[in-house]
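Some notes on the structure that comes next.
With one protein chain removed, the remaining protein chains of the complex are shown where they sit.
Read from first to last, the chains carry the letters A, B, C, D and E; within each, the first residue is number 1.
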């Protein structure tokens, strides 16, 4: 199974907060940077997401912006 | 200046490819993982994006999915 | 600091409603039109968003649709 | 016919640029601010979009970010 | 009235769940497949969405990914 989304960042779930229909999942990458995902509580249940899980944060390339300093 | 987008991943631009209205920008993070962004060629010009630039890949949390293995 | 997102509409915050993980922020533009943003409550806290603030509503160009009448 | 998207900004098309599969449409709002949309060339053709058209720029609320100064 | 979004899938609302600011709407297509939409509770109210309604699930083409098996 393979998905067209270009970005798949591997990391570890460090927090899962569920409230109503929505959930906030924090994933820590290998270099210590964090990615926050807002997904449905239904998906958290279906995937059984919990702290410590090895996951990927997946993002379609058209959703990524670039910021210069 | 501060933006509501929760995800701001710091890295180095390793490739900028422009063709017509769109451009593909590759950013390498500190742990060697890559992020690909599709932005407009107009934004590449305005920001003066080039290989070697230190940038952040910015993503709104609602655009991030989670994948388990 | 400069972001690739092409759309940055200046206006005034006229309402902030927070409930659980999510928040709804209303921004009134100069011509009286309104923009509604759904962001995380975490971002509302971090930015300290409140009624009367001068802000920009920021949208990536690939997220905008066009409707004819 | 009614759409759930919360944001519908009325304006005038000031530029349509088509190149390959994608098109960039510029819409000027009543207060002089501009909105840029990246849509498919197929949609430009189907809607018959041209300079001077009265249109709305439509954006789902979850796609809007807020920036403070 | 015509919208640039390329995808408009007709179906029947089989569930509407509202909680706080957000709502989850399930639409069943003609071939039995389901589409889930997260929209604001404000939009559910404005459209008067309820089980049994004939609606379309609308998605911008840039938001669609492709998965092979």
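Methods note: a residue touches a chain if its C-beta (ideal position, glycine included) is under 8 Å from a C-beta of that chain, and two chains touch if they have at least 3 such contacts.
This structure is a prediction, so every number in the text was calculated from the model and none was measured.
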| item | value |
| --- | --- |
| Contacts of chain B with the absent chain, listed as residue ranges | 17, 19-20, 22-24, 36, 38, 62-63, 65-69 |
| Where the unshown chain meets chain A, residue by residue | 1-6, 37-40, 42-44, 46-47, 58, 60-62 |
| Absent-chain interface as seen on chain D, which is shown | 1-5, 19-22, 40, 42, 60, 62 |
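Heads up, the rule we're going with is that only the chains that are shown with their structure count from here on.
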| item | value |
| --- | --- |
| Whole-Å gap separating chain A and chain C, where each centre is the average of the chain's CA atoms | 23 |
| Where chain B and chain E are represented by their mean Cα positions, the distance between them in whole Å | 30 |
| Interface hub residues of chain D, defined as touching at least two other chains | 5-6, 24, 36-39, 43, 47, 58, 60-63, 65-69 |
